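Every protein chain except one is present and positioned as in the full complex.
What follows is subunit A.
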Amino acid sequence: MSSNKKYWKSVEELNEGSSIVETLKNNEFVEEIPVEDFLGDKEALTSSSTSRRDFLKFVGFSTAAASLAACEGPVHKSIPYVVQPEQIVPGVWDMYATTFFDGFDFANLLVKTREGRPIKIENNKIAGAKFSANARVHASILSMYDSMRLKQPKVNGKNATWDEVNAAVKAGLAKGGKKVVLTGTIASPTTQKLINEFLAAHPGAEHIQYDAVSSSTALDAFEQVYGERGLVDYDFGKSDLILSIGADLLGDWQGGGYENGYTQGRIPHQGKMSRHIQFEANMTLSGANADRRVPMTPTQQKQALALVYNIVSGAGDASSLDAKLKAEVVKAAQQLKQAGSRGVVVSGIDDKDAQLVVLGINQTLASQAFVNAPIRQIRKGSDSKIQAFLSDLTSGKIGSLIMSGVNPAYTLPNPQPFVDAVKKLPLSVSFTTREDETAEICKVAAAAPHFLESWGDLMLTKGTYSLTQPTIRPLFNTKQFEESLLEWNGSQASYYDYLRANSAAYLVGTSWNKAVHDGVFVNAVQGVAGGAGNFSASASALAGAKSLGKFELTLYTKTGLGDGQQANNPWLQEFPDPITRVSWDNYVTISKFDADKLGLENKIVANGGLNGSYATITVGDKKLQNVPVIVQPGQAHGTIGMSVGYGRKASMQKEMQVGINAYALYNAFNSVQGADVKAESGEHEFACVQSQKTLMGRGDIIKETTLDVFNKENAEVWNPMPMVSLDHKETPVTKVDLWESFDSTTGHHFNLSIDLNACTGCGACVIACHAENNVPVVGKSEVRRSRDMHWLRIDRYYSSEETFEKDNEKKDNFDGLFGDKGSLGGFGEMELPADNPQVAFQPVMCQHCNHAPCETVCPVAATSHSRQGHNHMAYNRCVGTRYCANNCPYKVRRFNWFLYNNNEEFPFHMQDDLGRMVLNPDVNVRSRGVMEKCSFCIQKTQATILAAKREGRAVGKDEFETACSAACSTGSMSFGDVNNQDDPIFALKNSDRMYHLLEHVGTQPNVFYHVKVRNV
C-alpha cells in the first residue's frame, strides 16, 4: 500500500492554533508586497517636495540619459598570450587530477580549469579513487579565490620576505628549548619524511599531530588491538544490517566518505536491501536515512553498545536500560547476530572502551564490511599527546613551535593558556592560508598556498597513494610548508623534485607522469587483519556508564562548515543544513519535550522567517551565553546538540562572522559533555529556508513503501497512478491532457532520475550547482526573506507515522475539530511523532515539464520548451513579471531581486575581482529583475553534443551529465538521454519505482523520482 502519510516541515505545524501555517498554505509568496509602506503614508506623500510634474521630468531625463548612454558601446581590449602554453586553448577546458586533504576532509578530484584558472571540482572516477567530494570539498575552490587569504608572509605582524622568515626561523631555532612541530594529521608519506628529517636534525624535537575534531579514542582502540594507528574504512556495501550507535556514518564520522558503499546496499535489488538501525542523540544525516532510528542519550548508547556486545558474544542480555529501549536494542542485536558476517556495528562514542567493543563485535561477527577493510590514515591525532604538549607549553619547556594547518587558538576548548604561552615563545611559526586566530599570535605567519596551488602526495588508506598537483600558479607570495622544511633542513631541492624522487619508493610499476595524470595509484592495499583483545572488560565498563548531568550535549560538525576551516566561504555559509534547513548559523538543538519544559520555542513570524529563543549552555564552569535554539524533532530527551566550526572572527569577512564557537565546550576532546540549559530572553532571527512552503497533506510528493509491500505487491499498490474522471470513467492522469504534445521522440530527450533510496541529503549537488551555474550568494537577511537563489534545493520532510507508540493511528482517525478524535486537541497530544519522526530527503530543481505551466503564462515568451526536454529560460528576454514563479507548482524559479554581482550590498565572491575568477564563463551571470532556474546544465549537454559532432560519432551511453548528477557519488541522481535505449536512464525511467512529482497536475516533468523503500 502506498503511504499516504502526512509530511510536515516544521514544529510550527504541530501547533494547531498556528494561523501562520494556514496563511502560508494559502499564500504562495511569503511576504506581502509592501504597497502600504509605499503609498499608505499619506503625510509622507503630501509633504514630498517632488511634484508629479517633477517626477515626470526625472523619468524623462533618466530615460533619455539611459538611451543616450546605450548608444555608445564600450571598447573592449583583448590581450592574447605572448607565448601561449601548448595545453591551453582559449574557450576549452582542461581537467587535472588532484587530491584534497585539509586535515579534516579528503577526496580524489578532477579540477576543471579554463584559461588557466580552476573553476570547478569534479569527482575523480578512475579505478582506485574511491573518495568523492562532499559539499565542503566542492566549495573549497572558492576558498582559493578568497581575498582575505594571507597574501605574503608576516614576521611580527609586518609584511616580510621569505628570506626574513627563514632568518627569523633559523635564529629562533638556535635559541634552544624544545622544538615542536605541530601539524594536523599528516597523511603524506613525503611530508612525514621531511618532518622526520627535520626532527633528526634537531635532537629532542617532537612532532605532534592535532585533529581539531578528534578521533583519538577510535585510533587508540585500533592501536591497542592491531598495533598501529588507523581507522577502519568500512565497506557498508557488504552489509545487510548496519547498526550504528551514535556514529554519523553519512556525515563526518571518522572522516566521512562512507556514503558510496552505504548506498550500494540501499537500493532494492532482487527484493533485497540492507537494513540500517541507528541509535543516536542528535538527529543526524545517518539517523535521517536509517530504517529504524531510536533516540538515546549518549549514556544510553554506551549501555546499548554493551548490551549488543553481550548478546552477540552470547553473554546474556542484562542491562540497566529501560524496558522500551532495551527491547529495541535486543531486537537490533538479534538481527545483527542473525546477519552474521553480513552485519556490522559502528559507533561514534568518544570512549576507548566503546571503540574496543565495536572492534570486538565486528571481529566476532567476522563482518565482511570490516574484515580486510582498508585502513584509513586520515586521522592520527592523540588526545594524550596534545594534553602533554599543552602542559609542556604552558610550563615553558618549549622554545620553538612550528605549526602547519592547525588553528589551536580557535579549536582548543580552553585556548587562553595556549595563546599566552605562544606569545612568550622565542619562535612561533604558523603555516596557514589565512591569518587566523593562531597566526595572529605567532611571530611568523607563513602564507601557505591553497591545495589547488600545491604539490603533494597522500596515503588516504594504507597502500593507496594519491597525488596532489597544482592547477594554477600561486596567486600570492606563498610557500608550502614542505618547501620551507626543505630549506630549513639545508636542502637546495625544490619540493617537487623531492616529492618526485621520494615517490619512486611507492610508485612501483608505474611512471610519475601516469600517477600524476591519474591522481591515484594503488600499490598494495593492506587491510584489517588479525588483532585480539579483551573486549568483555570494556563492555562491562560501558554497561556501567552513568548519566553526565541534567542534559547531555553532543557536539557535532555541520554538513556545511565541518570543523570550521572554510568558515569564510559564502557558498558554505549559505548552504542550508540538510536537517534543520537553517543557513548562516549554528545553534543548540533540543527536543520539543525539553524545550516545552524550559520554555524554549521556535516560531514563524509575520514575514515568514523563523525565530528562536536564546538559551545559555553551561558545561562545567564554562558558559555559552545566548545560544539560539532550534527545536529538533528526533532529538533524544535529555540531550542537546551543538555544532562546532562557527564563531570565527579572525580574518573573516564581517558578514560571515556568525554563530558561536562551540569548541569552547569540547573539554578533553570529548564530543559528549554534561550540560545545563537555561532559557534567556530575546529572540534570534534564523535564516531558514524551511517553512515558507507548506506541503502538508500532499502525500504524492514523496511516495514511499516498505520492503515487504514492495516485494509482495504490484507496483499499482505502492506506486499508484493518480486517476481522474474522463467521460465518467477513471482514467490515469497521464492519459488526460489539455495540451498538444511535443514530439520528443526525435534526437535527444533528457531526463534526470532521482532515487530517493540513495539520496542521503548530503548536499554535494547543491554546491556543485552553485559552482557550475554562477548562482549568487544573497546573504543572511535575504535568505530569511525567502530570496535564496539555490537552483537546487533538498527538501527535508519529517513524517509522523513511524514512532515508538502508535499515536500515529490516532492522527489518521481524526474526526472533526473537537472531541477525543478531534484534530484541534489531537495535535497537541501528539508529542511523540515529533519526537522521533522518519525523515525523507527530496532534491527538487526545475522539473523541466513537457507541459510547463510557466511557459504558458510568460507574456514575453522568455521561457520556452525545447524538443530535447529542456525548459529554456532566456534571461535577456525576461522582463521580470514573475508570473512563471506564481504558476510553477514546484516553486523552483528564483527571482533576481537585486544585482548580486559587483554590488556593495552583497559583499560576497561576486563582488571582488578575485572571487569572480571562480565564475563559469560558459554560463551567463544574471542581472537584476530576471527569473532564473535550473537549466539541466544545458551548457554541459551542448558541450557533449558538440564534442560528438566534432569527432563524428554518436554520443556514448553515459556521456551526458549535469553538475548535480556528476557530483552525486551515491548514484541517486542520474542524467541521460531517454531516447537512447542503452543509456542507463532508459531502464530507470521504465522502472516500477518511477514516479513524477505532483503527477496529478499533468505537467509531465522530465525529472522523475524513485519510490522510497524502507526496510522496516
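As a working rule, a residue touches a chain if its C-beta (ideal position, glycine included) is under 8 Å from a C-beta of that chain, and two chains touch if they have at least 3 such contacts; residues count from 1.
Simple rule for what comes next: contacts and distances are computed from a predicted model.
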| item | value |
| --- | --- |
| Options "ABC transporter permease", "C-type cytochrome", "Insulinase family protein" or "Peptide/nickel transport system ATP-binding protein": UniProt name of the undisplayed chain | "C-type cytochrome" |
| Full-complex contact with the absent chain, from A:Gln939, A:Ser974 or A:Thr1003 | A:Gln939 |
| From A:Val955, A:Val978, A:Met994 or A:Val1007, residue that would touch the chain that is not displayed | A:Val955 |
| Hidden-chain contact residue, picked from the options A:Asn166, A:Ser866, A:Asn886 or A:Asn903 | A:Ser866 |
| Of A:Arg52, A:Lys77 or A:His269, the one touching the omitted chain in the full complex | A:Lys77 |
| Subunit A residues touching the omitted chain (full complex) | 67, 70-71, 73, 75-84, 89-92, 743, 745-747, 862, 864, 866-868, 870, 872-877, 922-925, 935, 938-939, 942, 945-946, 948-950, 952-955 |
